[in-house]
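For this view, one protein chain was removed and the others were kept in their places.
Coming up: chain A.
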Amino acid sequence: MKSLKAYAILYLVFLYAPIFLLPLFAFNSSTIIAFPLENFTTEWFTQLLTLTEMHGALLNSLKIAVTSAVLATVLGVFAAMAATRYSFPGQKGIMGFIMLPLVLPEIIVAVSLLIVILRMGFDTGAWSVIAGHTLICTPFAIAILQSAFASLDPSLEEAAYDLGETPASAFRLVTLPLVMPGIISALLISFTISMDEFIIAFFLTGSDPTLPVYLFSMLRFPKLLPAVMALGTILVVLSVLLITIAEFFRRRGAKRAGLKDTGGFL
């Protein structure tokens, strides 16, 4: 038991220690990323404000993340409904196929998408990153929404129908509010994945880099390294915040519907 505990602690340290180095150096006044630490400073954060190129990348990333999240969630709603409400021949196979990008190496997805896009004679750009990100976000959205739809009593929609509503208004008045926490959770998780994603964005971004791609390019300039640390710190904090909010909504939804929590991503 004791060695297991020690192992668990070691594992967590190994996993998270590098991340804790980020804020450490982000607030360190030396331009060299090394111990010992010098003085506390917020200079690198203020420096971020002056990097206009970075602002363009941030804006680009936000556009891509919002669009990908919305697309992935809408597709996820349809797929989750098809998976939980209906049964049709080949259902399992089709669902497996849709979930495949979850385990596919991103580099493969990125390279094959790039080849397809170029061969078809299109230019890469924000739209191609959106396509790639929608592809990898959809399985996550489906996984979250599937549990939201599966825990929904199918009699609820029938009851609304029985009480005089049309199928469309029954969906709007009963199903939608009950799966809304799942939808919000899917949106936030997809948004976070797209914001943080590097490989696909790197291959498909064209001339306007996304934030992670821009960050990568900044690493070539040692002088800018502390600013990268500052930016990384902000991104980590925002990601954790968003995922926490997503999980909060998912749990509250499950509780409100009086259901047992069947587990999510956190």
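In this section, a contact is a pair of C-beta atoms (placed from the backbone, for glycine too) under 8 Å apart; a residue touches a chain by one contact, two chains touch by 3 or more; residues count from 1.
We take it that contacts and distances are computed from a predicted model.
Among the names given as "PatA-like N-terminal domain-containing protein", "Tetratricopeptide repeat protein", "Spermidine/putrescine import ATP-binding protein PotA" or "Hydrogenase", UniProt records the absent chain under the name "Spermidine/putrescine import ATP-binding protein PotA". Only one of A:A8, A:L24 or A:A159 touches the absent chain when the whole complex is considered: A:A159. Only one residue from A:A26, A:V174, A:L215 or A:I243 touches the chain missing from this view: A:V174. Panel shows chain A; residues 153, 155-156, 158-166, 173-174, 177-178, 256-258 of it touch the chain omitted from the view.
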